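A single protein chain has been omitted from the complex, and every remaining protein chain is retained in its original position.
For reference, chains read A and B in written order, and residue numbers begin at 1 within each chain.
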Amino acid sequence: MSVNKDKFVLVQNKFEDVDKIETQSLTFWQDAWRRLRKNKGAMFGLAMIFVLIIFAIAAPMEPFVPNNADGTPFSYKKAPVLFDEEGNEIAKEDISFVPPRIPGIEKLGIFDGFTVIERGSWDILIGNLPKTTEWDALKSPLKRKDLIAALGIPYHPFEINFIDMFKKDGVNFAKVKVLATGEIVELPYADLISEFTRFQDGTFEYVSSEVDDKGVEMIKINADYYEIQNIKNLYFWFGTDKLALDVWTRLWTGVRVSLLIALASMVLDFSMGIVYGTVAGFYAGTIIDTIMMRFTEIIGSIPMLVFMIIMISLIDPIETFISGIFPNITYTTVRLLIIIVAMSLTGWIGVSRVVRAQILKLRDQEFILASRTLGASKIRLMQKHLFPNIIGQLVVMMTFTIPGAIYYEAFLTFIGMGLPIPMASLGVLLRDGYNSIQTIPAMLLIPSFIMSLLMLSINLLANGLRDALDPRMR
Amino acid sequence: MLRYVVERLFLIFLTLFVVLTINFFLLRLMPGTPFDNPKITPAQKELMVRKYGLDDPVGVQYLRYLNDVLHGDFGVSFRLQDQPVTKLIAMRLPHTVQIGSMALVFGVVVGILLGALAAIYRGSFWDGFVTILAVIGVSIPSMVLAALLQHYVVAEWGMFTYLYNPIDATRGISVWDSLYSSILPAFSLSLYVISATMRYMRSELVEVLNSDYILLARAKGLNKTQVIMRHALRNALIPVITIVGPMTIGLLTGSLVIEMFYGVPGLSRLLLNATSQNDYFLILGVNVFYSFLFVTVILIIDLLYGVIDPRIRLRGGKS
Partner (left out) sequence: MKKILVMLLVLAMVFSLVACGGNNNEPNNAPNNAVVNTENEPANTGDTGNTEEPADTTPAEPKVLNLLESSNIPSLTTWQATDSVSFLILGNIGSGLYTLGEGGVPVADIAESVDISADGLTYTFKLKDADWSTVDGEVYAPVTANDFVFAWKKLLDPAEASQYSFMISTASIKNGKEAVALNEELIGYEADVENLETMDPANYEDTDEKTAKQQYDEAKAALEEKIAAEEASLTETYGSIDAAYTALSDLRDGLGVTAVDDHTLVVELSNPVPYFIDLMTFPSFFPANEAFYNEVGDSYAKSNDAFLYNGAFIFKEWKISERHYLTKNPNYWDAENVALDAIDFRVIEGVSNDTAVQMYLDGEIATTALSGENVEKYGNRPDMVPLEDVVLFYLEINQGKGEMTTTKQLLSDVRARKAINMAIDKTYITDVIYANGSLPADYFVPKGFVGSAAHDNKDWRQVAEDMYGGGEGYNHYNPEMAAELFGAAMADLGVSEVEFELIIYQGDTAAQVGTHIQNELEKNLPGVTVIVQALPFSEKLKRSDEGTYTLNWGGWGPDYPDAMTWMDMWVTGGGHNSTGYANADYDAVIEATKSGDLTAPEKSGERFEALVTLEKKLLEEDQVIVPLYQRSGVGLRDPRIMNWFRQSFGPDIIYKWVDLAQ
C-alpha cells in the first residue's frame, strides 16, 4: 500500500516552546472542581442536595403547599382547617392519620390513599360498638346469637372464615366458610357487616386472610382511608399524623430544621476545633500542648445527656442572657441552641486533633522552614502556608460531619431528648413514623427515605471531595 | 520502652482522676435528687438525702467518694436496691461485649474482604459496587435499619428474633440461641464497621500494590494471587489494625439505639436510666469506666503498633 507523502509535515523544533505550559493554569480549587466533576457519585450527591434544599426551602411555602380554607398555607404545627361541600368545618378526627395521596400519581397505584392493614374479623365486620351497657353485654361469647340479631347480620365474625372476595355484577361478594357446618357460602359483603364498622362496602380491597396460632382470623385488606374517613375530595400528599398535622409540610420543615441544626453544629465544631487545634499544634511538645490535649479527653468524658439536662434546667438564665444580646428570643430557639451546643460539646475535639496533627506534620517541612527563615511572622505562616495546606482535608471532614449531625439529632429525639414541641425534624418524623409502622408504613418509609437520601448524597459528595481534594486517598 | 509505658500509665491515671472529679461536680449541677417522686413529701425526701449523706458540702462528699474509690468501692446505686455500681456494670458488660464483639468480628472480616476485592479490581464494576455499598452502609440511620429489620425481616418473613436473648440455662436459652438472637443487633451495629474497614483496607492495599517491592515480587515471576496473598494483604492489614481500637470503643459505648430496639440489657441503657434518675454514683461509675476503656484501648493500640511497626517504636521511645 502506498502512502501519500504530502500528508506528513515536518514539525520544527522550537526551543522557546519547551517551557511553555500548553494547558490552562489551574488553581487548587479549579483543579479540585475538575476532578470532582468527573466523579459521578459526587455529582449525583451534589444535585440531590440541591434538590432537597430547594424542597426544604420552598415546599412548606406558598404556592407549593396546600391551603387551609381561609387561604393560608398549611402549617407544620397547626391542624389544617378545611370545609366540606356544605361549607362545614371538617372535624379534626376525620383528617387525622391518613395515608399519603397525591393527585395524578395516585393513578399509578402509589400515594393513592390506600394502605394495607391487618385487622381481626370482628373489626372488619362489626367494628366498635357504642359504649353502652347493653352493647357491652352483647360482646360476651355466650351472647353471639343475640348480638347478630341485634346487628341484623347473618353470622358472628368468629363463626366464619373468609376465603375470598370478588365482584359480581358490580356488587362485592364475600366467599366465607361457616365453621360450624363447613359449608362455603357466597353472599354480598354489604349484608355481612354491621352499621358500626368503618370498613363499609367499597372502602377496601380484600388481600388475604389467615387464622393465627391463637385461632383468631386476621384479615389483610388494602383500605382506602380517604373513603373510610369520607374525605375523598381531599389530598394530603404525604398523609397526616395523629394530630392531623400535614406530613408534607412537616417533612420539609423537618429537613430544613435538621439541616440547620447540622450546619450550625458544624460551624461551631469547626470554628472551635480549628482554633484549638492550631494553638495546640503550635505549642506541640510543650506543656501547653499536653494540658490542652488532656483537656480534650476530659471534655470528651462529659456525658452529653447530663450536660443537656443541666442546660435545660438552666434555661431561664440562658434565655435571659441571650435576650440581652438578641431581644425577642423564644423558648423554642433556646432549646434548639441547647441541642446544638450539646451536639458540639464533643464534636470539636476530633477536629482539633486533626488540625493539630496536620500542623505538626507541616511544621517541620522545608517550605515552612524557608518561609520562617525569610522572617515570616506566625500569623503569616498560618495564613499563607499552614491553612491552605489543611483546608482540603477540613472541607472533607466538614462534609462528613453533616450526616453525623443529622443522625445525632434523630438519636436525641429517639431517646426523648429532642427538639422542643411542636417542632418538626427528621428525627421527630422518624419517631412518629416508627409508632405508625403497623398501619401506615409510609409514615416511616418516607422520612426514612428522605433522611437516608440526604445522608447518602452528602456522603457521596464528601467521598468525591476527599478524592478531589486529598489525592493521596484515592 | 518501659519508661514510656510507665509514663503513659501515669497519664492514664491522671486523666481518670480528673474525669472522675469533673464528672462528680458536674452531676451535682443536675436538677433534683435521686429520690424525686411526686408521691413523697419534701420532708421524706430530705431524710433520704441525709441518709446517703448527700446533704453534706459537695467537697466533703467528694473526698469521701475519693477515699471509697481508692479502696475499690465505687458507691451504690440509689435507685436499684443499693446494689454496688461495680456489680451492676459487671452484670451489663457481657451483653454489650457479646453484641459488640460479634459486630466487630463480622464487620472487620467482611470489611477487609470487600476492601481487598475493591482494591484488587480497582476501577472495575466491583470497585464501584463496593464503594457504593460502603456509602449506603453509613447513610442508613441505625434506628431506621433496626425498625425496618424488625418489621420486615422478623415480623413479615419470620427470620431471626425480635429480641436479644441472654444465655439462661433455666429458661432453656443456650449459647447458640443467644448468639442467634444477637445476629440482627450485631448486624445493625456492624454496618459502620464494614464501611470504615472496607474504605481503609482498600486505600491501604492500593498503596501497597503500587509499591516497589510488589513490583519486584511480580518481576521475580510470582503470580498475582501469590503476591497478593503473601505480601500485599499482610502489609495492608497492619494499618487497618489501628482503626479497630477506636471502633471497639464505639461499639462498646455507642450502641444505645440498638440496645433499645433489641432489648439488650447493656451498658448504654444502664447509663441512660441512671441519668434520667439522677443516680449519681452509677452515672459516675459508667462514665469513668468508659473513659478507662478509651484511654486503655488507645494505649494498647499505641503499644501494639509499636510492636508491629518498628519506626513508631523508635519515635515513642524518644518522646
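Following the convention adopted for this analysis, a contact is a pair of C-beta atoms (placed from the backbone, for glycine too) under 8 Å apart; a residue touches a chain by one contact, two chains touch by 3 or more.
Keep in mind that what you see is a predicted model, and the values were worked out from it rather than measured.
Only one residue in the set A:Pro66, A:Gly120 or A:Pro188 touches the chain that does not appear here, and it is A:Gly120. Considering the whole complex, the residue from B:Pro42, B:Gly72 or B:Gly221 that touches the absent chain is B:Pro42.
By the touch rule set out above, subunit B reaches the unshown chain at residues 30-33, 35-48, 50-51, 79-83, 88, 91-92, 106, 109-110, 113, 116-117, 120-121, 150-151, 154-155, 161-163, 166, 168, 170-174, 176-177, 179-181, 183, 223-225, 228, 260-261, 263, 265, 269-270, 273, 276-278.
Not every partner is drawn; the one left out touches subunit A at residues 77-79, 92-93, 96-97, 117-120, 122-123, 126-128, 141, 158, 212-214, 216, 242-243, 245, 309, 312-313, 316, 330-332, 335, 416-417, 420-422, 431-432, 435-439.
Definition applied: only the chains that are shown with their structure count from here on.
With centres set at the average Cα position, the gap from subunit A to subunit B is 26 Å.
Those residues of subunit B whose C-beta lies close enough to touch subunit A in the complex are 11, 14-15, 18-19, 22-23, 26-27, 29-31, 131-132, 135-136, 138-144, 147-148, 151, 203, 206, 256-257, 260, 271-272, 275, 283, 287-288, 290-291, 294-295. Residue ranges of subunit A in contact with subunit B, taken from their complex: 41, 294, 297-298, 300-303, 305-307, 309-310, 313, 403, 407, 410-411, 414-415, 430, 434, 437, 441, 444, 448, 451-452, 455-456, 459-460, 463, 473-474.
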